[in-house]
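Note that this complex is displayed minus one protein chain, with the remaining chains in position.
Up next, chain A:
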Amino acid sequence: MTAYTQAPAEAAGAAPPGSPPRRRRRLAPRTIGYLLILPTVLVLAGVQGYPLVKLALLSVQDLTQRELFSGLPAPFIGLGNYAKILSDPDFYLVVLRTVAFTAANVALTLVLATGLALVMRAASRWCRLLLTVVLICVWAMPQVVSTLVFNWLFDYEFGVVNWLVGRLPGVDMNGHDWYANTISGFGVITMIVVWGAIPFVAITLYAGISQVPKELEEAARVDGANSRQIFFRVTYPILRPIYTIVTVLSVIWDFQVFNQVWVARGGRPEPQYQTLGVYSFVRAFGVNEYSLGAAIAVITVLLLLIFTVFYIRQSLRQGEID
């Protein structure tokens, strides 16, 4: 890289000043860099910047059904929506619930996916192939479909789980309503979310694990380390950058889980099942307070941004991401 950039500069002394090839060459690396990133920037600006600006605008307006149906412009009301949300005690409950739900989901996903990745490395070739195919099938299943399947499994009247658990001696699961209790209800939703999230994480981690030099682990074993120590002292430190990315992505996905809750609760989630994504949708479209919903979405984005920036900064300090 350095050698290449210096070569034209040396040649410049010989060439007559102002000649086009020389100038183009001198600016090349920088310009090319910007040119290469330009399409990405344009696409991001169009696909995400525009809606984001609309969302921010919407959150400082008061858009009602009247404006929506007629196409009239909505009046601007400043930060009224934000004030309304931030003074609503329910909102903090929703945030707390979302954070707890996210933490549980991400932790479960990471632990189970790590286990699966280790199993994949240890397994025979055929077994590994089979596992990969199964994981990809799970991955390919649309969220709504998998949620409906889980709903059927846990159905109040005809559910297979109730039937199966009810076969245990002394257990009466007839008409057991999993959603009557918020904890067991969220348990089912967590299962759906984690089930869908594992394939990506497991495959990514497996890809990472398979790159860990065998020699390092062997050396550790020779030194008398047990499997636990090998994983935490040797494998994990090497995989840490991958864990960072996977964790951040999982947090982002689980923080705004929507489909699973929505479908599991039949399109009418009770207040105790509302996480931020659902809460925002219910406010925006359920009761037609579009602007309020937009403000909640903006706050959600900010919360995630704070988390992401913080987490990435921590990782950068540790020198994991260059």
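Points to keep in mind about this one:
We take it that contacts are C-beta pairs under 8 Å (C-beta built on N, C-alpha and C of every residue); 3 or more make two chains touch, one makes a residue touch a chain; residues count from 1.
Just so it is clear, contacts and distances are computed from a predicted model.
Of the candidates "Sugar ABC transporter substrate-binding protein", "NtaA/DmoA family FMN-dependent monooxygenase", "Dihydroorotate dehydrogenase (NAD+) catalytic subunit" or "Glutamyl-tRNA(Gln) amidotransferase subunit A", the chain left out of this view carries the UniProt protein name "Sugar ABC transporter substrate-binding protein". Summary of contacts with the chain left out: across A:72, A:86, A:103 or A:134, the touching residue is A:72. Of the residues in chain A, those that touch the hidden partner chain are 44, 47-48, 51-52, 54-55, 58, 63-72, 156-157, 172, 174-175, 177, 179-180, 248-249, 252-253, 256, 258, 266-268, 270-271, 277, 280-282, 284-288, 290, 293-294, 297, 300-301, 304-305, 308-309, 312-313, 316, 321-322.
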